[in-house]
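Complex shown without one protein chain; remaining protein chains in place.
By written order: A and B. Residues from 1 in each chain.
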Amino acid sequence: MLRYVLRRLAWAIPTLIFVTFLVYIALRIGTDPVASYKRINPRATKAKIAQYIEVNGLDPNYVRGYFRWLGNFVTLDWPRSIKGSREVWPQLKDALANTIRLGVAASSVGIVIGLGLGVFAALRPGGRRDVAVNTAAFVGISIPPYVSAILFQLLFAVYWSRWFGSTLFPTSGVYPPGQLGFDLGLMLKHMVLPTFVVAIQIIAVYSRYMRSSLLDVLNSEYMRTARSKGISEARVLFRHGLRNALIPVVTIAALDVGAIVGGLIITENVFSYPGMGKYFLSAFGEGDFPLLMPWMVIIVASTLFFNLLADISYAWLDPRIRLA
Amino acid sequence: MAYDRFVSHRAAVVSVFIMATLVIFVALSPFTARYGVNESVQAPPNYFLSPRANAWLGTDDIGRDLYSRLIYGVRVSLIIGIFSGLISVAIGCLIGSVAGFRGGRFDDVVMRVTDLFLAFPFLVTLLVMRNMIGGISWLKPVTGELNSVRFIIVLFAIFGWMGVARIVRGQVLALKEREFIEAARAVGASRWYIVRRHLLPNSIGPIMVALTFSVVSAIISESTLAFFGYGPQAGDGATSLGILVGQAKGAVNTGFWHLALFPCLTLVVIALCINFIGDALRDATDPRLQRDA
Partner (left out) sequence: MSAPVLEIRDLTVTFTTPLGPLAAVRGIDLDVRAGEMLAVVGESGSGKSVSFLAAMGLLPKTATITGSVLLDGRQLVGASSKELRAVRGQLMSMIFQDPLSALNPVHRVGDQIAEMLQAHQKLSDKAAKARSVDLLEIVGIPQSGDRALQYPHEFSGGMRQRVVIAIAIANSPKVLIADEPTTALDVTVQAQILEVIQKVQKQFGTAVVLITHDLGVVARVCERVNVMYAGRVVERAEIGDIFDAPSHPYTRGLLASLPQAGVERLSPIAGFPPNMLRPPAGCAFRARCPHAVAECGETLPTLRQIGASHSACIRAEEVLTSS
């Protein structure tokens, strides 16, 4: 097991480098960093432009340029944004923190409720609860996150205040404008709507996975053996049913993180929540190469990380895989 | 028999009717729309009118009839969805069946590449690829301008084939070991012949399912792109469903609910219907259920 993990980790570094190289190429072709710089700083001197090119590794030769960029990146010598020469890391750090908070909140709520609903539905397949959960999940999948985000905004911001006079849940930002310092209550209040919107997607997807996986397991022979042992029904369900049903769900879950992040990006934008999503969209819109590359590295690294996590947990949970 | 199983899913049958009605409506658009796509409803003041007799769903910020624009918009989006879906499926079937059938390195490479692409946040990859492909000048004859409908179709096709390929590959892997394939090989059939005459026809079920999900994914992706301003600008004030939904964002702040509600509702209904159809197709063609006579 340990060897398997180490082997995968060893592969991770070259993969990371290779993928960021591809990203580097895509961004250079797609966003034309030099032209963007010139657009934002129309009065930049030739010297400044040359410095920008060198610091960001924008050599005409892509390979050499990439390694120059990589060198700067790894030594933490990060070039500044094209806008007003602001530092990248403080912005990125805040965006990352906000997104992680939102992601963790939405995932916890979503996964727990989603799995619970899936179990709920699978215990009586074809029954009314099953149909209800399935349909709800279906609708949840079919509504793109920004649609539900907009509808929630409409409901809670516009109409709630029209009917009740004040807004129940704020619909933008992390704090109300002008807030200084840390306030947990206000932060949580601002997080409610975006969390809910992202959680809807998660609940819809996970309830369906869990339901189908649990149904498969409940029809297995070893469930009958478990019952014939005379152990309690609860134990049969948890130790035998759920334990086996979770295996495929966990593997899909780890791979699905990308989709959750995608939903986060969209939701953040609608709610003006200053997270990774907003960071990316504004940086991308401006063609701000120095802002974009570190962001990409984080995304690539976390994607690879979750892929690895998926493989490891699959092997850990299912002993049949371990020896392969 | 698969037909019977499909028909037993009432939601799917209703969805088929709804989609059929919608497609007919939209196909006959010069007749079903009340105004042109860029035409003002009446003389000013004509903007942000709520639903009324001469504008069934209200008007937008420069006085155009939302109902008519919705029809034209849905038409564009459906075209994008269907074409990119068909192309994705064509490419995906090809690559997926070869990967599954031959296995080996090609299969490994295809799997890892698609794994990686599919694991990234979809919007990010879409936007980055969009700009990258748009920036490669020698591709222009194929793809058209960055903002054109043709470009979007090509873009989605370049993405969409991956999901389809995985589904087809899975199916081919499952069928590969069956005896009728062995029999075909024993008779001396070439690999290509086997793929064409045996594997693909037996995969029609999953392929159809993959097609429906490709289409719905394209439609939703188009609307997402348009929402962020990266959608297709079809010229002459022409619009897509995505653009109309994108305008909903502003409508929230200004409080004109009709501009937000109707496009969103249309999008959700379309997505729901296609999803129901795809799900019913998947149940109807499930190989595990085909074993009971």
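As a convention for this text, a residue touches a chain if its C-beta (ideal position, glycine included) is under 8 Å from a C-beta of that chain, and two chains touch if they have at least 3 such contacts.
All of these numbers come straight from a predicted model, not from anything done at the bench.
Engineer: For the chain that's been dropped from view, list the shown partners it touches.
Structural biologist: Answer for the hidden chain's contacts among shown chains: A.
Engineer: Touch as defined at the start, partner being the missing chain; which of A:Asn56, A:Ser207 or A:Asn244 qualifies?
Structural biologist: A:Asn244
Engineer: Touch as defined at the start, partner being the missing chain; which of A:Thr45, A:Thr75 or A:Ser232 qualifies?
Structural biologist: Within the whole complex, the residue contacting the unshown chain is A:Ser232.
Engineer: Please give every residue of subunit A in contact with the chain that is not shown.
Structural biologist: Given the touch definition above, subunit A has residues 220-222, 224-233, 239-240, 243-244, 247, 317-320, 323 touching the missing chain.
Convention: only the chains that are shown with their structure count from here on.
Engineer: Starting from the mean Cα coordinates of subunit A and subunit B, work out the distance between those two points in Å.
Structural biologist: 23
Engineer: Show me the residue ranges of subunit B that touch subunit A in the complex, using the header's touch definition.
Structural biologist: 11, 115-116, 118-124, 127-132, 134-136, 216, 220, 223-224, 227-228, 245, 248-249, 252, 255, 257, 260, 264, 267-268, 271-272, 275-276, 279
Engineer: For the complex, give me every residue of subunit A touching subunit B.
Structural biologist: These residues of subunit A touch subunit B: 19, 23, 25-27, 29-32, 135, 138-139, 141-144, 146-147, 150-151, 153-154, 157-158, 255, 257-259, 261-262, 265-266, 269-270, 280-281, 284, 299-300, 303, 306-307.
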